[in-house]
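This report refers to the structure that appears directly beneath it.
Every protein chain but one is kept in place in this view of the complex.
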Amino acid sequence: MAHRNFVAKFALLLTALALLVGGLVAAPAKAAAPVTINIWTFGNVIEPKMKKLYEKLHPNVKIVTVNKGGPDQLAQALIVAFQAHRTPDIAAIETSWSGLFRDYPSNFVDLRQAPYNANKLKKDYVDWRWAQGTGKGGEVIGLPTDVGGLEVAYRVDLFKQAGFPTQRDAVARMWPTWDKFIEVGKNYNKKMKRCVDKLKTKSCFIDSSGTLFTALLNQGTEKFYKGPGQVDYQNRQVRNAFNQTGKALVAGIGSRVAPYTGDWYAGMNKGSFATLLAPAWQLDYIKQYAPATKGKWDVAQVPGGGGNIGGSQLTIPKAAVNKAEAWKFLSWYLAPAQQLTVFKEYGLFPSAKSLYSTSAVKNYKDPFFRNAPIGKIYASGALKLKPLYEGPKERAIMSIYGQALGRIEAKKQNTSQAWNQAVADIKTALNR
Amino acid sequence: MSTAGLAIDSTAPVAPKVKKNKASRHKKMSPLSYVFLVVIAFASFFPFYWMFVVASSTSDVIAQTPPSVVPGHNFWNEVKAVFEVVPFGRNMLNTLIVCLSVAAAQVFFSSIAGFAFAKLRFRGKKALILFIIGTMMLPSQLGLVPMFLLLSKLNWIDELKALIVPALVTAFGVFWMRQVIDAQIPNELLEAASIDGASIPRIYRSMIVPAILPSAFVLGLFSFLASWNDYLMPLLVLQSPDKFTLQVAISQLNTKAYGMDYNIVMAGSFMATAPLLILFVFVGRRLVTGVMDGAVKG
Partner (left out) sequence: MTRDSTPSPKGRRGTRVSKSTNPWKSSNQGNNGMNRAENWWSQLFISPFFVMFIIFGFLPIAYSVYLAFFRWEPLDSSQTFIGLENFRNLWHDPIFWQSTRNTFSIWFFSTIPQMALALGLASILRNPRLRFRLLWQTIFLVPNITSVVAVAVVFGQLFGRDYGLINYVLHIFGVANINWQETTLASHVAIATMITWRWVGYNSLIFLASMNAIPNDLYESASLDGASRMQQFRYVTLPQLRNTITFMLIVGTIGGLQVFAEPATFGGNLSGGSSGQFSTLTLYLFRNVQEYTAYGYAAAVGIGITIIVLIISAINFALTRRIASEDTKK
């Protein structure tokens, strides 16, 4: 009897096993349902080669990327989309808008929850970039894409003419602080005597002194908000950043050319400015628009060690249709392995800090910039920054301060007049 | 706005005598006139030409000083690149569908409404025409977000009809047609026709329409162009690449997050604009002869 029971049980077990194995073997043969992931993006946040690669790896997935025209237009479209409850599956949010969206995390999927469990990935990324995707209640609404970073791209030939050192470490030693940076700038103008608008051979120290403001702001621990709902745009750090930039503007070390204008691209070629505060992705602009200056540029560390402009988070809006598939793509695209590929292929500096110690990043040298160790320089800069709370009216405040600095540059007001007007203007704008 | 008793007899045969006087009125073109034409033509065309220069060159052309005015050799590469990013042919078709529908509808609805305002009497006419002019004073940006929400409620998002239906009528068109009909069709003619027993739709069809054809063409052209250039609303409303119109397609081309990828964007703009010029050459003939007809029938 026991023997029969045993045989029966064994047969049952075998059958169960057979079914299980059979099921496992059969499952992959079952075609997964076709899925379309809709992504709203801007610029080159989603690189086309990576998109094609993912589609090859997952033949049932089609990725449709829609370029909304720019980071501002995308933010606008997203706000409207939230109200209409018609959103894409993934939306890219540029860092200057992260302040706004982080204050309203209910519009996004909280990626801490299962099945996303984003907190497991937190350690892979630079903490201040991770913080830019964290909502005011600690929700994880997005993962970071790249790090803009900030270092100084300088013209070796012009430095030589001005009698400055040209080797990048020596150059960085010239300006350990921003005060020293401004001094170097004044020296440059004094030595070269070419920072005059009329001159065909015009050459000033930096393209636009206003860029110091962003650099200085992002190097601190507090920007315009103390915390959620606590706006504080006149704090000491902001005031210092403003005054310091004011000093540079009054000293006239800049060529007063706004970035991304015709004069700026021409200026790159003609040496109208000897330095520029460059995020990693901006180095590409120099390569593309001033190819004739190859080998004339190098990259040195920025005063204060590091800085940041740009970057974005990839988020999943609450009203997304294909959340699970979206997460699969998002987490794959932003995983360290893929960020490394993007870096090698497109030059976007990774936010996955585990990559910083890999040889691919550490030893990366760019021949255009005299074989400067771009990877090492930007990595060390990225590690120096601290998380900053950014709030909803970030853009408005930045824009008004930007105008104030423009007035100082145009000699319409002095630093304290510009500051006072800016503060009044911000108060009014915030009251709307 | 009286027409001061003009009698336009559009059915009178053109007598040779008229031709001789016409020739003497229009003297030879003075060289000054030609200079004026050339200067304005140059200023009008140069930016378009320069668009092609940038589209056909490599990136550094934007940085050259003085700016290069010679086209490069890169045009077909850029064209290929454009087609890789967006289904450009499909986008052009979408734009044609939208623009033609809008132009035809605007001309038709404006002409009947304009006719009513110009020549028919009805209660509240004065107030209504002022209301229509008043609607032109509302800034369009004001209604952008609510319009999107409305279209979303109608489930028209990502459909071409979201661009066509709201644009079927236009205050400018009504105002323009009213003014044209008022100026070009004397009351005496209409009086005679109605004495003969013609009904209002008949009058519209056989008298108004032929007389306003040139102006209707001009309005159609303008409506077409306005629809072609429309950017803000399509960018919000259209979500899939194969529904895009040309302006939205062009904004897909920029892969620089800050600043612009000049060559490919200019190539896309050029590809979106050049067909219009070709269209003008064909349709324009009709336009010119239509417009000149008015002069001959003096």
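Each chain gets a letter, A and B, in the order it is written, and its residues are counted from 1.
One rule holds in what follows: a residue touches a chain if its C-beta (ideal position, glycine included) is under 8 Å from a C-beta of that chain, and two chains touch if they have at least 3 such contacts.
Note that this is a predicted model, so its numbers are computed, not measured.
Contact with the chain not shown here comes from a single listed residue; of B:74, B:215 or B:239, that residue is B:215. Listed for chain A, the residues touching the missing chain in the whole complex are 72, 75-76, 79-80, 82-83, 100-101, 103-104, 106-107, 197-198, 202, 255-258, 260-263, 266-267, 270, 272, 392-393, 395-396, 399, 402-407, 409-410, 412, 425, 428-429, 431-432. Along chain B, the points of touch with the absent chain fall at residues 1, 6, 8, 18, 21-22, 24-29, 33, 36-37, 40-41, 43-45, 47-48, 50-51, 54, 62, 65-67, 109-110, 112-113, 115-117, 119-123, 125, 128, 132-147, 149-150, 165-166, 168-169, 171-172, 174-176, 179-180, 182-184, 187-188, 190-191, 194-202, 214-215, 218, 221-222, 225, 228-229, 231, 247, 250-251, 260, 262, 265-266, 269-270, 272-273, 276-277, 280-281, 284-285, 287-288, 291-295, 298.
By definition in this document, only the chains that are shown with their structure count from here on.
Between chain A and chain B, the centres computed from C-alpha atoms are 42 Å apart.
Contacts from chain B toward chain A in the complex involve residues 59-60, 62-65, 145, 148-149, 152, 157, 235-236, 239-241, 251-260.
Listed in rising order, the residues of chain A touching chain B in the complex are 38, 42-45, 64, 66-71, 73, 77, 80, 83-86, 88, 94, 259-260, 262, 265-266, 268-270, 281, 285, 288-292, 310, 312.
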